[in-house]
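Excluded from the complex is one protein chain; the other protein chains are retained at their positions.
Up next, chain A:
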Amino acid sequence: MIYKSKSNFQNHPFHLVSPSPWPLFTSLSLFILTTATVLFMHGFQGFQYLVALAVFNVIYVMALWFRDVISEGTYLGNHTNAVQKGLNLGVGLFIISEVFFFLAIFWAFFHSAISPSVELGAQWPPLGIQAVNPFELPLLNTILLLSSGVTITYAHHSLIQGNRKGALYGTVVTIILAVIFTFFQGVEYSVSSFTISDSVYGSCFYFGTGFHGLHVIIGTAFLAVGLWRLAAYHLTDHHHLGYESGILYWHFVDVVWLFLYISVYYWGY
């Protein structure tokens, strides 16, 4: 090969990223978000608008960044096997960081629940707090989440097999189950006899289930993007890293729910 045409090829499998505005924009949006949230929480007038704007900004910049990543992976062929390995590792590390986020929440719960203080009547749930019956909506929600795990596995294996219909149907059913879960959590929140300001029980309960619910919504969006890319023929039977990451994230959310169900709902009843 002559020198000139040789220079058109890279002799390594890695993706040397081109200059992009999104890291800077993401940092700025996150900085504004944290600053505005702190000021808002300290009662500075009108800062709720800056918080809302910053949340919008963070989501918007993330969407633009992910859009670029999708172009690089799907159309520009930058996601070689080596690059996929790196991205996979990144997703794994992100999920590990999420595990520790929830570990802290569980720590707060067990700190208060294992030895409830005298002021609470030395019992858990504290006197006067009527906990949610774990065999009612929470059990149905457990079934819903475990079912969504089954249907997404069907979708994933169908995709690997090359069965487009199965992959599409499986993902659609999973997203429907996820939305029903979120709906029932909303129902449970609005009929619960205790609020977030009813003792440390209420705080820990809504702290844990609230952040879990937020993660369910994010996971649903993750899977919905996977569904769109599946429908748009972005994914192949062996290259679907975003979709697979969404599934991994969904299983993580599922497992967090199982821990919540066992310790907060069942054991704490």
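Just so we're on the same page, a contact is a pair of C-beta atoms (placed from the backbone, for glycine too) under 8 Å apart; a residue touches a chain by one contact, two chains touch by 3 or more; residues count from 1.
By definition in this document, contacts and distances are computed from a predicted model.
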{"item": "Hidden chain of the complex, named as in its UniProt record, picked from \"Cytochrome c oxidase subunit\", \"tRNA-splicing endonuclease subunit Sen34\", \"Proteasome subunit beta\" or \"Pre-mRNA-processing protein 45\"", "value": "\"Cytochrome c oxidase subunit\""}
{"item": "Candidates A:Tyr154, A:Phe222 or A:Tyr243 - the one touching the absent chain", "value": "A:Tyr154"}
{"item": "Hidden partner chain, touching residue among A:Thr35, A:Asn57 or A:Asn163", "value": "A:Asn163"}
{"item": "Contact set of chain A toward the excluded chain (per top definition)", "value": "40, 43, 48, 119-121, 126-129, 133, 135-137, 139-140, 143-144, 146-147, 150-151, 153-154, 157-158, 160-163, 166, 170, 173, 186, 189-200, 237-238"}
